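Only a single protein chain was left out; the remaining protein chains are all shown in position.
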Amino acid sequence: MATDGTEVLIRTIASEEGEILAGWLSLLKTGGSLQSGRIREAELETQAKSVLGLLRDALRSGGTKADGEAYGALRDTLGDISRSRAIQGFTPTDTANFVLSLKEPVFDALSRASADDATQVAAGTWSASKVLDQLGLHTMEVFLQSREEIIGRQGEEIAELSTPVVRLWDGIIALPLIGTLDSARTGVVMENLLQAIVDEEAEIAIIDITGVPTVDTLVAQHLLKAIAAARLMGADCIVSGIRPQIAQTMVHLGVELNVVSKATLADAFAVALRRTGRTVVRKASVLPDENRR
Amino acid sequence: MDRIPILKLGGALIVTIQVDMHDRLAVALEEDLSERIVRTGARGVLIEISALEIVDSFIGRMLDNIAAVSRVLDAEVVVVGMRPAVAITLVELGLTLAGIKTALNVERGMAMIQARLAEEDADGVESAHGHREE
Partner (left out) sequence: MAIARSERLPIRSGDDVVRVRQITRTLSVEAGFGLVDQTKIVTAASELARNTLDYGGGGEVHCELLHEGRRKGLRLTFEDQGPGIPDVEKALTDHYTTGGGLGLGLGGAKRLSNEFHIESTVGVGTRVTIARWKST
């Protein structure tokens, strides 16, 4: 039964290719693929034509086994289309519909071509359904994978952007941390911190955690790792920006940061200057006394 | 079999590790260093590791041994030039190199050693190697 269905399908697609393509494209257009202007008509036509051709070839050599080798080229093409849809901002439904809307014109063609034989129509319809469902799912999967890759990349960029290192003075750098410190982020933070120590020949690195919402045992562990790594490269660390609530939480949890810590970045900077043998001297004021307020 | 060369600079000894260390080489280095510290009265040992792409627990143990022996002989060990990727890996590995001072480069390392010597001389305390000055 299944082989008959495939034969009917192949025959029908071969003889009615033009009508099927036209029907498909008209469905896609009314379905809104072009309205948002995200894809051009010519591009859509090229994609549809290519997919239909590949489907016909795949059916011929591989039957309805959509995950088999014969369908490799078709799966790749659909994968590319799906990926570009993901980047162009289409919804997963739009992308799946690209494949699934092929059903209607194919069923119509089957009814026309085997009008006098209901069994043939049924067999052909079943084969078409089977194949197109599998291909539709494949498209979804590739789409979701691409979205995940994009999100992953964006996460990395955010991590990079939120760990700038600032040179405060000769040999003194500051690392203002914004946001929470998880294990992935700690890796980026350590790399940035250590590279800055090398580039700036820093002796002291001030890690400011004003922008870190909570410091629990895990966050503390990550901080300690970064501090240990900096020490191995000859830089001492000072932690600053510890808010009162954070200090309380840390004491409650028994978290110990065995490093000098200061409430503000300014205090930490003062300590760093002293440690590197510098003093800040206020020179005599230039303005007359009454104006100094 | 080659031995790692040890240079003398001021009151310190400098060792640059550039090759993949294996057991015999490590043992030879530990022996050579102890012997040179005693013979020269060196008060500092600078170990330069900027060429090392990997520091595993074997090297870690070697550095700990060198530091321990040097301490007994009243010389301070400073490890310099660790690569960022190595530092990150060591922390993950759990190798703390506690008790070993570190510095960014040879210049800073030497400054550290000179500072310590100057401090002690200024104190006027008779150093352990005073008896070697006969």
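A and B are the chain letters, set down in written order, and residue numbers restart from 1 in every chain.
Just so we're on the same page, a contact is a pair of C-beta atoms (placed from the backbone, for glycine too) under 8 Å apart; a residue touches a chain by one contact, two chains touch by 3 or more.
What you are looking at is a predicted structure, and each value in this text was computed from that prediction instead of being measured.
Peer 1: Check the options A:R40, A:R112, A:R153 or A:R274 and report the residue that touches the missing chain.
Peer 2: Touches the omitted chain: A:R153.
Peer 1: For chain B, enumerate the residues touching the unshown chain of the complex.
Peer 2: Chain B touches the missing chain through residues 20, 22-24, 53-58, 60-61, 64, 83-86, 88-89, 92-95.
Throughout what follows, only the chains that are shown with their structure count from here on.
Peer 1: Roughly how far is chain A from chain B, centre to centre by C-alpha average, rounded to an integer in Å?
Peer 2: Computed value for the inter-centroid distance: 46 Å.
Peer 1: For the complex, which residues does chain B have touching chain A?
Peer 2: Touching chain A from chain B are residues 80, 82, 84, 86-88, 90-92, 96-97, 102-105, 108-109.
Peer 1: Per the contact definition, I'd like the list of chain A residues that touch chain B in the complex.
Peer 2: Where chain A meets chain B, its residues are 187, 190-191, 194-195, 197-198, 201-203, 225, 228-235.
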